[in-house]
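The chains shown are only part of the set, and none of them has been moved.
Labels run A and B following the written order; every chain starts at residue 1.
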Amino acid sequence: MINNSEIAEKLLKAWRFFYDKNYVDGFGHISARTADPNRMLISRHSLGKNVTREDFVVVDLDGNQIGTSAALPGELPIHSEIYRSRPDVGSISHFHNTFATSFTMTSQELRPTYFPAAIFRDGIPIHPDSRLVNSSERGRALAATLKNHRAALLKAHGVVVTGRDVEEMVAASFILEDNAHRTWLAASMGDVQYISDEALLEIEAEVLKSRGPLKRIWAMCEEHSHNIEP
Amino acid sequence: MINNSEIAEKLLKAWRFFYDKNYVDGFGHISARTADPNRMLISRHSLGKNVTREDFVVVDLDGNQIGTSAALPGELPIHSEIYRSRPDVGSISHFHNTFATSFTMTSQELRPTYFPAAIFRDGIPIHPDSRLVNSSERGRALAATLKNHRAALLKAHGVVVTGRDVEEMVAASFILEDNAHRTWLAASMGDVQYISDEALLEIEAEVLKSRGPLKRIWAMCEEHSHNIEP
């Protein structure tokens, strides 16, 4: 069973990767559930480019901090309420990515145009509330929008992406934004041709069986961290 | 009360931040009012990437330079006339940012699509004169367009953003361009869905109460400067 130090190491790599890809840019936080399913490791408040394993702190699902006294993200309820309602979720990201979020500001739909995004084939709901998710009530409302989907968009605000573990959260977060980037390119030229439901079904099955594309994104994340380490 | 050296330090951080984000690119100047409300600290003429606190010089609202003889921006009247007409303003930026300025070159409106831009909910007027604001008369005309708004666009030219202090000017300048970037992404895909007036009212109140998003942008600015210091 993975220990907290190992989880922090993975979150550290994920944070650096997303930071250098401009997913963070002042906002954003990531977390992972610990071996104790009522606790998570989460990035501290206002985390920036420079980061160590100690910047990921242990909090229980009621918001009690364990063993540290770091300032916590005001939107902690995004994480606690999704972990509470979704036992299958082991890791969560919240970013204000420009491409994915822009699909909440126009009537153009965000659906899979790029094959790895088949993992989002059951839909990406849009949460209608644009306010900061800074209370349990707002967190529960977001979890209700998310339901059993992998990800949700927050209108005029950002995205929430889940994974069974940090590796899957990283791959899914990357694929969501990449698919949004590519769909935007197509939409800016006119009509968008989405992948058919039949093709999505088969491609999703293949991707989740081999997990090849997911592993390659995680490998890219690990190499990125390796390259910037002293 | 903040002294000039402390103000210069903040302006230095702001300049570096905006320079590396390509807000400056040959043009642009920033200023802050001093403890003496009839004076400001302003970036000298043609300031580039390399900058020290001495590049911010003291000028009174009549354009008299105090204690230095640096070349001043030709558009100094942007700053002096806005400080004169707006006692609530403590800091001003003028840039030719590509995204915000592009909204003066098309009929698409620049209004909040991204929630932190709720601070601009009372509108961003467009100044119809595209000429350099290099006289008191032109400065007064711009101040008349700006009225009590936080920011104005200058047609075919650039933007002017105000704040009560340097920190707020930095956050507002960043949010204005970020919101313009995101609105452009949406507009290039078809229709734009702006945030409703009701939601803007509530979100603005929350943002200005906690000042959370504003503080995080300033934290990002400070970390940027910290990372490039020798």
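The rule we apply is simple: contacts are C-beta pairs under 8 Å (C-beta built on N, C-alpha and C of every residue); 3 or more make two chains touch, one makes a residue touch a chain.
These numbers come from a predicted model, not from an experiment.
Visitor: What number of copies does the complete complex in this structure file have, with 2 given?
Guide: 4
The rule is simple: only the chains that are shown with their structure count from here on.
Visitor: When the CA atoms of chain A are placed over those of chain B, what is the turn angle between 0 and 180 degrees, to the nearest 5?
Guide: 90
Visitor: Roughly how far is chain A from chain B, centre to centre by C-alpha average, rounded to an integer in Å?
Guide: That pair's centroid distance is 32 Å.
Visitor: Could you list, by residue number, the parts of chain B that touch chain A in their complex?
Guide: Those in contact with chain A are residues 112-115, 174, 181-183, 185-193, 195, 199, 202-203, 206, 210, 212-213, 215-217, 219-220, 223, 227.
Visitor: Would you tell me which residues of chain A are touching chain B in their complex?
Guide: Spelled out, the residues of chain A in touch with chain B are 25-27, 46, 48-50, 74, 96, 98-99, 101-102, 104-108, 130-132, 156-157, 184, 187-188.
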